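One structure, as structure tokens, below. Some questions next.
All protein chains but one are shown at their positions in the complex.
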Amino acid sequence: MTLPADIDALVRLFVVANVVLLVVLVLIYIERKVLAHIQQRLGPMRTGFHGILQTPADAIKLLIKEDLTPQSADRWVFQLAPFLVFVPIFMMFVTIPFTGELVVRNLDLGIFYLVAFSSLHVVGLLMAGWGSDNKYALLGGVRAAAQLISFELPLAFAILGVVVWSGSLNLKEIVELQTGIPFLLLQPLGVLIFLVASLAELSRTPFDIPTAESEVIGGPLVEYSGMRWSIFMLAEYASLFATAAIAAAIYLGGWEWPFAPRAGELDGWAARLAGVTWFVIKTLGLIILVFWLRGTLPRLRIDQLMGFAWKMLIPFSFINLIITAAAVVYGGVILLAGWLATGGFAYAVYIRSRR
Amino acid sequence: MTTERALRTVDMHINVGPQHPATHGVFRMVLEVDGERVAGCTPYIGYLHRGFEKLAENEEWQEVIIHLDRTDYISQFNNELCYAMGMERLLGVEPPERAEYARVILAELNRIVSHMMFYGAFGADVGALTPFLYAFRERERLQRLFEAVSGARLMHFYFRAGGLKEDLPEGFADELRRMLPAVQHGIDECDRLLTQNEVFLSRTVGVGKLAASEAIAYGCSGPVLRASGVREDVRRSDPYSLYPTLDFDVPVGKNGDCFDRYWVRLAEMRESVRIVQQCLDRLPEGPIRTPVPRYPHFRVEPGEIYVHTENPRGDYGLYLVSKGGVQPYRVKLRSPCFCNLMALGPMLRDSYLADAVVILGSLDIVLGEVDR
Partner (left out) sequence: MADLDEQSQPTPSEPAPPARPVPARAPAGPPPGERTPVKPTAQALADHLALAWPDVEHHARFNFGDIELTMPAGQLLAAVERCRNDPALAFDYLMCVSGVDYETSIEVVYHLYSYQHHHHLTLKVTLADCDRPTLDSVTAIWPAADWHEREAAEMLGITFLGHPDPRPLLLDDDVDEHPLRRSHQLVAVYADRPGIVEEPDDD
């Protein structure tokens, strides 16, 4: 049973869209529970078994709340902004592979596509900041623009290391190259840069500067309520999910590693289930890491953040790229030597900075 | 220079407060910002002004204690101690031993509770959520004890001229003795949670520096002054109650930055535990109240006195004027936060917007006391 290509894509898109919505609800619940237990609390407990219905209840509450637009706001800009944040993030899911087959479209330029769309939602945040006619929102919006654009570079360069090593921009091919060794082990520096830069891209602690609660009280979101606010939240958690899924695919071997069923060992559905299970474990692990950081770390200041991006992450992402490129030309041993040298250098810099 | 004119920037005024999560109440400051840099600050206070001093003139002497609880509503026992001492000195009576010990124990426990409040709120200012809840767990332990002592969680109304309202509850000393290691452990845990954190250090070390000379000029006191390196504590420099007989250190900082103000408070909590331990070991049995002339009315002899104590926030002073009446003639409260807040301007020099929040947090203001 094969559907026509267009219908097939639409069906897949519909399924993925709903899965993302569901995942967001689950992620919010998990975040609340993880944070609560880090902070010696119970978290939601009243709505359903261990508060499992709390997020749906919150979502319903938000949807039926009044949708306020401040009188002095730039009406169109203000009302359009949440969608301009959500749509690019949602578009990323087009090419994120959950398993080899469970993907809307496996684009040959997949990584290029992802990097392009992951940076577009800045526009929406800037619009929200400007359109709200609120100084806190403006500050937050400008902070978001500065932060997201700065961290776009190391993020892209870190991914470029993977692209150079694997010689492909196709996510499926990249995953299939990792059946033996995941790129986590070949690109340790790249993984670190990717994780840090994507934390900043996601505006998560310790880089939650654009929305900093105690400084700019939610930044671009300060004037939003009800549905438009919940669309921002949806976008935030969807992009967290997308980023973790991308990391799981390009560094942790996606649905293949550590072992994939060989042809003939399992039939179709069982093999799919195994793939999905690997994917879920890796993605969820990364997401919980992000939640854990939120429960642990204070927030950086904007100048420290920018300094960190331009003085640390970008030079190191160049080093990452150069070593990987050299290893592609001269053989894999260079990788080992390169990472050891980089690690030693970084440690020396750290020790010096401590004095 | 057309580009320069095209890029001409205008300073933006941001109104922080009176409803802003970082102002710890209803403080308001108008920050003049150039991008993220703070170029100036105009503080506005008075949103919580309840006319304490006028109310005190219209209440009987002992009733004023109720209002004192509501000035610095995080260190109530310390406020009550100051006022009770003032009345006693005017009356020329002295509380019995047991009352003195109970007062010092409660005042020092209150200091821990207050500094825990600071710790949690400061963590939240820097952007860490978890310390707040850890601090409140520690506070809760002692709050329950306070509830057992006075019957109220916050507004105790427990100290009186000449002693205490009533004796400590049965088993208080045993319970506290059992609790102290847990309190100590809680302080250590809070210390480990935040102090060595690299991000926390980068946000606080060198931020909001206040030189010792400036701190003195602006009349700062308490941890804010000591963080700047001035070893000055009313418990030592103008000793009162049992403090001359107790063994404790006065921790001081070096740089006068936000980290030092944080660190001094952590160290003070440990000293408070030491003090409470010593008092518990010596807590005698006996009466808890020296009789004061109460009929037909409780009156205080004419005179005037300036009495001050070392509150968690600094030098808490009361200028009491008595004309021998049923009511005080004048009660002037010298609020430490009020004076510390005057140094906010110099501290905010060359800071970022995000620093302003941290600096204000490091002052640990309680608006009930600033506005009175």
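Labels for the chains are A and B, by order of writing; each one numbers its residues from 1.
One rule holds for everything that comes next: a residue touches a chain if its C-beta (ideal position, glycine included) is under 8 Å from a C-beta of that chain, and two chains touch if they have at least 3 such contacts.
Since this is a predicted model, take the numbers as computed values, not measurements.
**Q** Which of the visible chains would the unseen chain be in contact with across the whole complex?
**A** The undisplayed chain, in the complete complex, is in contact with B.
**Q** Hey, which of B:200, B:259 or B:338 is the one touching the hidden chain?
**A** B:338
**Q** Identify the residue among B:206, B:286 or B:302 that touches the chain left out of the display.
**A** B:302
**Q** Out of B:137, B:236 or B:274, which touches the unshown chain?
**A** Going through B:137, B:236 or B:274 one by one, B:236 is the residue touching the chain not shown.
**Q** One chain isn't shown here. Among B:12, B:39 or B:55, which residue touches it?
**A** B:55
**Q** Applying the definition given at the start, please give the residues of chain B touching the unseen chain.
**A** Counting only chain B, the missing chain is touched by 45-46, 49, 51, 53-55, 57-58, 88-94, 97, 100, 216-219, 230, 232, 236-240, 242, 244-245, 247, 292-293, 301-306, 308, 315, 317, 319, 321, 329-330, 332, 334, 338-339, 341-342, 371-372.
Simple rule for what comes next: only the chains that are shown with their structure count from here on.
**Q** Please report how many Å separate the Cα centroid of chain A from that of chain B, as a whole number.
**A** For chain A versus chain B, the centre distance works out to 44 Å.
**Q** Help me check something: in the complex, which residues belonging to chain A touch chain B?
**A** Listed in rising order, the residues are 35, 38-41, 135-136, 139, 143, 205-206, 208-209, 212-217, 294-304.
**Q** Inside the complex, what are the residues of chain B that reach chain A?
**A** My answer: residues 12, 14-15, 20-22, 36, 123-130, 133-134, 137, 194, 197, 199-200, 202-203, 352-355, 357.
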